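Only one protein chain is missing; all other protein chains are in place.
Chain IDs A and B follow the sequence of writing; residue 1 opens each chain.
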Amino acid sequence: MQSFFNSTVGKKILMAVTGQAMVFFVIIHVIGNSTIFVDGLNGYAERLHSLPVLVWLTRLIMLAVISTHVFFSIQLTLENWKSKPEKYAVQKHLRSTFASRNMIWSGLIIGLFLIYHLMHFTFQIISPDLAAANNLDALGRPDVAHMVISGFQNFFIALIYISALVALVLHLIHGIQSSVQTIGLNNDRTLPLIITSGAIAAIVLFIGYVSIPTSILLNIVKG
Amino acid sequence: MILDGKCPSGPLAEKWDRQRQDLKLVNPANKRKFKIIVVGTGLAGASAAASLGELGYMVEAFCYQDSPRRGHSIAAQGGINAAKNYPNDGDSIFRLFYDTIKGGDFRSREANVYRLATLSNNIIDQAVAQGVPFARDYAGYLENRSFGGAQVSRTFFARGQTGQQLLLGAYSALSRQIGAGTVQIHPRTEMLDLVVVDGAARGIIVRDLVTGKIFSSAADAVCLCTGGYANVFYLSTNAMGSNVTAAYRAYKKGAFFANPCYTQIHPTCIPVSGEHQSKLTLMSESLRNDGRVWVPAQKGDKRPPHDIPENERDYFLERKYPSFGNLAPRDIASRSAKEVCDEGRGVGPGSRGVYLDFADSIQRLGQNAIQQRYGNLFEMYEKITAENAYEQPMRIYPAPHYTMGGLWVDYNLESTVSGLFVLGEANFSDHGANRLGASALMQGLADGYFIIPATISDYLARREPGKVTADHPAFKDSIAEIEKMTNKFLSINGKKSVTEFHHELGRIMWDNVGMSRSQDGLGTALQKIPALRAEFWENVRVTGTGKTLNQELEKAGRVADFLEFGELMAHDALHRNESCGGHFREEYQTPDGEALRDDERFNYVAAWEFTGSDNKPEMHKEPLTFENVELSVRSYK
Partner (left out) sequence: MNLTLYVWRQQSSELQGRMEKYYAQGISPDMSFLEMLDMVNEDLIKNNAEPIAFDHDCREGICGTCSQVINGVPHGPEERTTVCQLHMRHFHDGDTVYIEPWRAKAFPVIKDLIVDRSALDSIIQAGGFISVHTGGVSDANSFLIPRSDAETAMDAAECIGCGACIAACPNGSAMLFTAAKVTHLAMLPQGRPEAKRRVCMMTEEMLTKGFGNCTNHYECQAACPKGIKVSFIAKLNREFIKAAQLIKEE
């Protein structure tokens, strides 16, 4: 008998669990981000980085989670493409959605964006002149808010973020409910409920994230 | 020749036990040396192949479908009988036996029927153990219902899909053996000949329906589980592929064909809607539990059913059979429907239909209760007719459904060709002249699970394994003959399609050898069938080649056999100068139109021997003796 992680359901369960871990991360992240509307991010950033063990532990876990998710998603997708080599002359979809059929693409966009995002705000090598590490605020803290706000005042950078968030919302609209189905936590009665709440959660997260670049672009939040 | 059914002696209830005691066993170490062929994977075939494989024999199973899960047993809706007496309503093995004998109009073997009734209980146990999801009550016990006119509730059911669930049970047992390697399965193959060497069945010739290859398989014994021949009528409730070929070609090789005229016409089918009709759909007989059958009292009354007042309706079954009413046995209900339509009181297109009305039941029990009981049937009816049966009465009409006749077998299910065993609907054994509802599934499974494993060992124990191989000249000759026949079909290149011939044959059979038969009609059939057959061999067009999948070629072989078999049916019907069960001869009826049996002259099984395609077959008799029941006039008044 094959091992758990070699089996179709085992792989999917890994996808679901790692996906859910990332959703959890994304929720924490958006809550942290929202401090930009309250005290301008820098306080939050400083508090966070005063716990280096936590930060690095999280980074390592997320690295493992993301690698697993990406590895199996690519493997499963390639298998699935092989299982359906020919398409119908007339293609009609009854229940599947644009989101569900394009998970691999929305996922890859998010993955590429993640690299960009890390280079931009974590390693701060996209625009070194704005790097928080090199610019301290009035209280002597790294000026994260300045970096973010001036970054998003650049229309193209904001556009990159907003596009990536569109991919994220699509990915989550299918991903959240799908992960619940995969770990078998639903039944006939709860499935429609889970589908709807998964989509709502995805949209709420989208609004939470997208509010930052948009409000900067619209000059609601200023540097 | 007087045939001997080889029923064991002794008291009825002990016969089967005694027989099992007397039957020889095959040494377990020798079982794998014996090869058994099973043709057909419906209930009888799948259960036989699974059970024989499990015992350790080498089994090869063949079916024309693409999977052994699709035999037409799958379409049985209503249920399966067993003498469990769970509801404590007075049932017993003897009562089930008696009802079956009486339902068969005293034309079946006592010993066989009693064995069937006994084994009915084991079947339910077996099916439940396999995971067949029979209906349960709130306490978790099995539910029963009364079915097809029985006065006790002895029918077990799984929604309206009992046949499907039992078949999936047998198929799962078969799949387990295929996985274990004891059974080799050949889907999409069709048996085209039986190979007989020195009087014993030694193998079969098969066409691979995908590649067209004709090949042979040799074995120590052959089991035919190939179903019935109702498609001789063209329109029937059988599957499109159901055919008589395997049985008929075995008949041509020396197996006697018993009682071919006993055909059952099921009363509750959806009427024909037009010339294009390719098959008929059965509505479960259970509908008659809550539906009332009626036609307008006046001839040619074309008003919609709602506009016909109560006193201008004729509830003819209730009127003629007050004690059984709408639950009168199938043959009686069918014939009554035909009578009222012949009188010009039929309803619907072509006036070939009667109403089955649920208005009273809906009023009494509420639409919900009716929906719970028959929801899927009402849905099916609406799909086909676009009529809502909750709002207007259903229209039903009888249709050929099941054939009681079949290859003659003895108590051990062995035919007149030694080593050729016949199971399920393909044999003639247990239902006499008429089959009761919910007993076809019972017979198929009794034969396959319990009888054949016991009796085939006796046959094999007396023989040396693998004595004849496929290299024997008999196999080569047979292959050559089949190839010749295939080439003949493909080379005629006439003007009419196979289906047209089948359709024409069906009309001849339905008009003359159908629900009621007469000397004149049968004479007409005996003239028309050979003429049509001759035309077929001159004027049929079979497109394509024999080297690939070719559905026209498949049909051609089947229809060619039906064209001979129809004649055999007519001969049997003509010789049986009495009315009994599914065989109604207009000349033999009581003054009030009931069937008139003639026990003095016809209390026997007529088994026919092939004497050449254009010759009259020779009849042999197996006299029937009744030691435990009294022959009575079947009355359902």
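Here is the rule we use: a contact is a pair of C-beta atoms (placed from the backbone, for glycine too) under 8 Å apart; a residue touches a chain by one contact, two chains touch by 3 or more.
In this text the structure is predicted, and so the values were computed from the model without any measurement.
K.L.:
Of the residues listed, B:G179, B:P473 or B:P591, which one is in contact with the missing chain?
P.N.:
In the full complex, the listed residue that touches the missing chain is B:G179.
K.L.:
Quick one: say which of B:A75, B:I101 or B:V354 touches the chain that got left out.
P.N.:
Only one listed residue reaches the unshown chain, and that is B:A75.
K.L.:
Using the touch definition up top, pick the residue from A:T8, A:S67 or A:S163 that touches the left-out chain.
P.N.:
A:T8
K.L.:
Contacts of chain A with the missing chain: which residues?
P.N.:
For chain A, the residues touching the absent chain are 1-4, 7-13, 76, 79-80, 82-97, 100-101, 103, 174, 177-178, 181-188, 191.
K.L.:
So which bits of chain B touch the chain we can't see?
P.N.:
47, 50-51, 54, 65-70, 72, 74-75, 84, 86, 122, 124-131, 133-142, 158-159, 161, 164-165, 168, 171-173, 175-176, 178-179, 185, 187, 210, 237, 239-241, 273-274, 276-279, 281-282, 380, 383-384, 386, 449-450, 453, 497, 499-500, 541, 543-544, 548-549, 551-552
Assume only the chains that are shown with their structure count from here on.
K.L.:
Distance-wise, how many Å sit between the C-alpha centres of chain A and chain B, to the nearest whole number?
P.N.:
Chain centres of chain A and chain B, defined by C-alpha means, are spaced 63 Å apart.
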